[in-house]
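Once you've had a glance at the structure underneath, I'll fire off some questions.
Removed: one protein chain of the complex. Kept in place: all other protein chains.
Chain nomenclature is as follows: A and B, assigned in order of appearance, with residue numbering initiated at 1 for each chain independently.
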Amino acid sequence: MKLGALAAVMSLALVACGTTNNNTGNTQAPPPTANMKPLDKVGPGEGQLNLIAWEGYVDDSWAKPFTTQTGCVINAKYAGYSDEMVSLMKSGGGGQYDMVSASGDADLRLIYSGDVRPMNEKLIPDFNTFQTYFKNPPYNTISGVHYGISLQWGPNTLLYSTTKFPNKPTSWNVIYDPANRGLITVPDNPIQIADAALYLSKTQPSLGIKDPYELTKPQFDAAVKLLTDQRPLIKKYWALASDEISLFQNGDVVVGAAWPYQTIQLKAAGAKVDDTIPTEGATGWGDTWMLATKAPHPNCAYLWTQYVSTAKVQAEQALFFGETPVNTQACAQMEALQAGSCAQYHANAPGSYFDSIHFWKTPIPTCADGSQNCIPYDKWVSAWTTIKG
Amino acid sequence: MWNTENFQRLIEEPAYRSIIGRTVFMAVLVTVTDAVLAFPFAYFMARVASRRVQTLLFAAVLLPLWASYLARVYAWILILNHNGLLNWSLQSIGLPPAEIGYTNVAMWIVFSYIWLPFMIIPTYAALERVPESLLEAAADLGARRWRAVRDVVLPLALPGVVAGSIFTFSLTLGDYITPILVGGAGSSFIGNVIYSNVGIANNIPFAAALAIVPVAIMAVYLLIAQRLGAFEAL
Partner (left out) sequence: MWTRVFLRIWAALILVFLFTPIVLIFVYAFNTSNIQSWPIPGFTLDWFERTWEDAEVRRALSLSLQAGLTATALALVLGSCAAFAVHRMTWFGREVVSLLFVLPLALPGIVTGISLNAFFAFGGIPLSTWTIVVGHTTFCMVVVYNNVVARLRRTQGSLIEAAMDLGANGFRVFRDITLPLISTSIVAGAMLAFALSFDEVIVTTFTAGAQNTLPLWIFGAIRLGQRLPEVNVVVSFVILVTIIPVLIAARLTGGGATRVPAAGV
């Protein structure tokens, strides 16, 4: 055992000398699993279901009834970051887990590395009543093939202390403003570069940023510069939602980028905070249940996807976490559980609303125009490491 | 294909240099702090306390190891943040608040706290083995107490301190959770960078190159420790 560990460490040295696998080739090529035939009908459950999920996504209140109904016993592993989800999906060479509730910034990574496989949307009855945008969002659907079924979404909002800002801030410039030095927090996530790019797309139109996830070298450099200049103003790059809650509750920061979840928790604890989507618009996340290529329990996985897509479970999860269901039928259920929540969470938003939210997707070298000039995600990660320092 | 591109990147980019530098510096600082904190405590346990107090103190040092590392780090956030216990106490005695929450100072305190028992135990064990007769002999020869400590006790206890330092040093070097929880802006450790690179399919070689850094540092450290006889005192 010990020798095994040592041998493994020695092998690290060899791996470290290997060349970086260049992904800059033709990413127009279909993902490795594109031709895998999805199930065409759901068989009886296998009795087990291994999930990688965000904390709170497999709560007992709806997971228990599922196990009773289907006999699929759920083993959930909670991940803290998208990067952790990706590495967990690869752990043990894949084949450990059936599904992952990945966010848009991880999806294309999982798809193009062949860790997830196409799913058959026809096996999910509620798919028909999904918001149109979430049937084929660019982060989980490629050339009409669904690599997973959309679940919930939410915007990345601007959270602020109402004592410090009696007037609602209207621009993201408050988190880049030296006047708030030492009182700002933003997420510790490379995808934060897209937030900077979105801000620049409005404040510096000459850069020509159209999609904050498809940045050419000059656009990318401008976003990185904005964040590098922001770095001395930051109190903390928050990694866990509870970190940010604690930062606001204990007076360490007064403004930051957040999820609606933090606002709800803070307000419930009586903190004087509020959130808003500034005029520049916002980035957002869309979560997807994705099926592992080597999933050992595919039938339970489909049963689970069917179950969490139903209006009732969608509404329960939305209110538990403070996010928005993709199933439009969930609106009534949300109202029944908590009056006014449907409109509050934009669960009934018209299609045009989604133009103002730029959903996370993994940056890849291929730009929308088919050129290979866009900066891929691994460059985002190393730039983010450099920004944080 | 084999090359050293990944190692070059580590050395050439200032960001990685500063992260490696910060991690090693913190590991050294925490080790020195723990040695300074632990030595008088261990000396008291081994040489001054009664047998009964000795047992109680020993249990008191072991007990925190049973309280989850994560829960203890989280408790420190409550102490160090802006409206936390520390500032509350400072203000109640009329002192200005210390703004050390979410800084590298906070990391230094928390690391020193978390690994302190790992320094106390081997130091205590080494001190306990210093024969009373040696101290008496030193006294007979006219050595004052402090001189006896410096010339007789310290050299004999050194392997214990070095043994403890192996733990405090390597545990700090490899940690990535405390920086996430109590660090501020600019507190990434080698472990954080390794961790985020593992999640990116085509960056495993770079993560491995990074992982070599703490391993190499530890190998050198252990060789020196072995020379100082620390393994006998582990």
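Keep this in mind: a contact is a pair of C-beta atoms (placed from the backbone, for glycine too) under 8 Å apart; a residue touches a chain by one contact, two chains touch by 3 or more.
Keep in mind it's a predicted model, so treat the numbers as computed, not measured.
Contact with the omitted chain, checked across B:V61, B:A106, B:V152 or B:A185, is made by B:V61. For the chain missing from the display, the contacting residue among B:V32, B:A139 or B:L171 is B:L171, taking the whole complex into account. Residue-wise, the contact with the chain that is not shown comes from A:E55, picked out of A:E55, A:D177, A:D274 or A:E335. Interface residues of chain A facing the missing partner chain: 1-2, 4-9, 11-12, 15, 50-52, 55-56, 60, 75-78, 80, 90-93, 95-97, 240-242, 245-246, 249-250, 261, 265-266, 269. The chain not displayed touches chain B at residues 37, 40-41, 43-45, 48-49, 51, 54-72, 74-79, 83-85, 88, 113, 116-118, 121-122, 124-125, 128, 145-146, 163, 166-167, 170-171, 173-177, 190-191, 194-195, 198, 207, 211, 214-215, 218-219, 221-223, 226, 231-234.
Going forward, only the chains that are shown with their structure count from here on.
A straight line joining the Cα centres of chain A and chain B is 36 Å long.
Taken together, the chain B residues at the contact with chain A in this complex read 1-7, 13, 15-16, 18-19, 77, 81-84, 101-102, 180-181, 183-186, 188, 193, 195-206, 208-209, 211-212, 215.
Across the interface of their complex, chain B is touched by residues 9, 12-13, 15-23, 81-87, 90, 109, 113, 188, 190, 231-232, 234-237, 239-240, 243, 246-247, 250-252, 377-378, 381, 384-386, 388-389 of chain A.
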